[in-house]
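Removed from the display is one protein chain of the complex; every other protein chain stays in position.
Entry: chain A
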Amino acid sequence: MPGKLKVKIVAGRHLPVMDRASDLTDAFVEVKFGNTTFKTDVYLKSLNPQWNSEWFKFEVDDEDLQDEPLQITVLDHDTYSANDAIGKVYIDIDPLLYSEAATVISGWFPIYDTIHGIRGEINVVVKVDLFNDLNRFRQSSCGVKFFCTTSIPKCYRAVIIHGFVEELVVNEDPEYQWIDRIRTPRASNEARQRLISLMSGELQRKIGLKVLEMRGNAVVGYLQCFDLEGESGLVVRAIGTACTLDKLSSPAAFLPACNSPSKEMKEIPFNEDPNPNTHSSGPSTPLKNQTYSFSPSKSYSRQSSSSDTDLSLTPKTGMGSGSAGKEGGPFKALLRQQTQSALEQREFPFFTLTAFPPGFLVHVGGVVSARSVKLLDRIHNPDEPETRDAWWAEIRQEIKSHAKALGCHAVVGYSESTSICEEVCILSASGTAAVLNPRFLQDGTVEGCLEQRLEENLPTRCGFCHIPYDELNMPFPAHLTYCYNCRKQKVPDVLFTTIDLPTDATVIGKGCLIQARLCRLKKKAQAEANATAISNLLPFMEYEVHTQLMNKLKLKGMNALFGLRIQITVGENMLMGLASATGVYLAALPTPGGIQIAGKTPNDGSYEQHISHMQKKINDTIAKNKELYEINPPEISEEIIGSPIPEPRQRSRLLRSQSESSDEVTELDLSHGKKDAFVLEIDDTDAMEDVHSLLTDVPPPSGFYSCNTEIMPGINNWTSEIQMFTSVRVIRLSSLNLTNQALNKNFNDLCENLLKSLYFKLRSMIPCCLCHVNFTVSLPEDELIQVTVTAVAITFDKNQALQTTKTPVEKSLQRASTDNEELLQFPLELCSDSLPSHPFPPAKEHLESASSNSGIPAAQRDRCSSWIELIKLKAQTIRRGSIKTTMTVEKASPVGDGNFRNRSAPPCANSTVGVVKMTPLSFIPGAKITKYLGIINMFFIRETTSLREEGGVSGFLHAFIAEVFAMVRAHVAALGGNAVVSYIMKQCVFMENPNKNQAQCLINVSGDAVVFVRESDLEVVSSQQPTTNCQSSCTEGEVTT
């Protein structure tokens, strides 16, 4: 019974008119938690009632505290008939259960009604008194922190990264219960919202328990999803990475301020695999093995296409990452052993993280994915989670074995998803096979010796590109070359991954968003026939998506993909595939070859001409892209790389055969990276289409960049303006003569037009970059395609782009010196004064003089009536040798021009509603996150029976999404936060029935509520004293002289 929840209802405002006669409302509030309900008094005749209630106290188990949401219902009192509901507010009190997060929830919450939307606001205060419960057998897991962020949160340090946690809860969907036939839509929606809220709470609690079992204290990269299975139930499932986190006591307040997080990390030496001799080979065709298992019933499962699912085939992992036994020192062997033992204890060595502490990631193998088609109506016991658990376990097992086949013992950037259409469900999982450093996986015992060892190693930035698998025992054919960076180890010619670009990777030029889009028609079928048809189509889709990605990557002149996410969506009569990734040019990987077009009928002259024309176009495009993305890798003399093979063999390859033909001896063929050209054979109109579609992708207008990763490779001078947005489009296909090509074209146009629209809308932010562009495709009906995009536009400073090589400290030094020169009007005098006594360069001198301001006692400072006096005093201080520490220097030094400009902008005063930023990224440019307040996980349903009146489907959804944003912001603000990071709209299910004038939409969003402080503000606070002093004395000086 260890918790007391206290709730106070303060006031309401902007309530809707509920009594037509008086144009007013007699409102009161019901506060419900679990089975206990309290009521406020009725506040008569007001649209802005002031209830100012007593504290309503609920004494509850912490188990309930975690599961249950606080339910606040605002009603209109009616003497004669039933009271009318105005709307509800659900408050997740989970953030109050951690010790470090929010202590109180207090603020204005929008009152939400599933039929009418937001109807006014209510001011509520919520507190929790938690008693310690030391019961070992407890069912609650209060205190375990949850983060949506897929990296170690900014103000924490990872002590141990324990690994994968997952859980799944099933319940009957209220929408499909018999009672739904007789209750109102509102009641049905509310039942659903409440149920999902309860289930998420339960899920989180259960995951928390698992984390406690692993002796962790947090879940990072927490991803929770809903599967609306229809008749068979409602599934809420979640995955995450259990960690032990340590709060950084004084969150690096004095670290040099960085504009982007990447810089922060670069400072730390990268502890790469130490042994330079360790090399192994084997290329990575990025998209490794997929299996398609179709199981109409539990017992039956068929695997197609992939042979390497067989677990016994897996190469010994111990050797996988570079035959350590042979060449590596004894330490290396130890390291391997430790890694292995640490990982092998785990059922699934998966990590949902996409960015890692420096040194965590040793090698990356490639993308591993698995899909499986299931029939929902064959679940024996739909109310129990066992069947789904078994499904997912099967898929995870596959992923694990794929990773092993790539010589990797872990999977990072792991995610799971589903696509459901009627009774067919595609389960998908994907991740990046990787070799990890054991340092973070175990208790601190190893740390000492490891750290010691690491210091001896030279930091390299290419380690993660080196292949983890055995060269002689390659899991699939590929080209290998020696790493272009260290020249010692082998790298594949292309690298596909699902993770973010490691911060220490060397990238040439900028990155760009690369998408592969694909539609495949499918016959309408029932049950097993349908499932079979789908699983037969899947491998072809994967293959084509992969080919498209590869072609587009080459067309961009790049050699690696990050953040790859392939989404396969199933509809009644078609399958859609959408892959998004960020292409980059990794310096460690070989230069990609071009694309060559080969005709099948070489005798036809005009045809030849056409082909050569196409070829020219492609070559031009590649050249143009290279220029656009500033890809100009340094020329490398051939000898270093290895002797080239004399004539590049004319390879006649099958169309779309990207997995470099098996007939070639990869071991010796070292020059491939350079000479190899990707051959496209045009043998039918189909292929022609493909080539055309390659060329139709228009690059974003100048000043725009886009990527789907956290940060844009090659840009690191972000300014602080951000704009997160969601855009939704639905198109109706004309049902006449639908062909695959027409479909593809439609889909392609849809995505391209959507992007074009975004560029147009955000043109005022140029130069800017769309980051974390997240496309979601769904097929709500036969002829409808819905695409939802969420992304954030971040402005950056074009002029600063060249300065990136300078370290922040250098910058700040420079900056400070110039500043002082501006402020102090006679720097020379000062210099001459102090130079003799100090052997510092002049710039530093100024710095000292400026910062020593704070060293002068306040009383003295006040007494300084004139500028001259102050200077004299300062000079004296310097002569006396009171030199400030670097800390002061940094405190006093401004970061960059961007921040400066912001500071000078007039602050937005007199705003009553605090601004809450939202971003899908884990950071806020130009700001420091000082506190994580807890996870935001909200689920809303909105329904209307007056679609036309609300402005049609667009008006309806536009208003709803705006309302969802508003509710997220209100909750964050009530927690005391000013931003949501790692925001994601996980679901946006939209259904319409225009004939009935009805529509319904379900939206699920999540993110981390945080408090951030602008770096410029940080400085202002810390450097206020000296600055103001200087300035005031400046003016004084002007007056007196």
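Everything below uses one rule, namely that a residue touches a chain if its C-beta (ideal position, glycine included) is under 8 Å from a C-beta of that chain, and two chains touch if they have at least 3 such contacts; residues count from 1.
Throughout what follows, contacts and distances are computed from a predicted model.
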**Prompt:** Which of "FGF1 intracellular binding protein", "ALA-interacting subunit", "Mitochondrial ribosomal protein S17" or "Rab-like protein 3" is the UniProt protein name of the chain not shown?
**Reply:** "FGF1 intracellular binding protein"
**Message:** Just to verify: which one of A:Leu555, A:Met614 or A:Val728 makes contact with the chain not shown?
**Reply:** A:Val728
**Sole residue of A:Lys761, A:Lys798 or A:Arg948 that reaches the chain not shown, by the stated touch rule** = A:Lys761
**Prompt:** Of the residues listed, A:Pro2, A:Pro110 or A:Gly714, which one is in contact with the missing chain?
**Reply:** A:Pro110
**Message:** Using the touch definition from the top, which of A:Ala11, A:Val42 or A:Leu784 touches the missing chain?
**Reply:** A:Leu784
**Touching residue (missing chain; options A:Pro185, A:Gly230, A:Pro767 or A:Gly955)** = A:Gly955
**Item:** Where the missing chain touches chain A, by residue
**Value:** 13-14, 108, 110, 118, 121, 701, 723-734, 746, 749-750, 753, 756-758, 760-764, 784, 786, 908-913, 915-918, 951, 953-955, 957-959, 961-963, 965-966, 969-970, 990
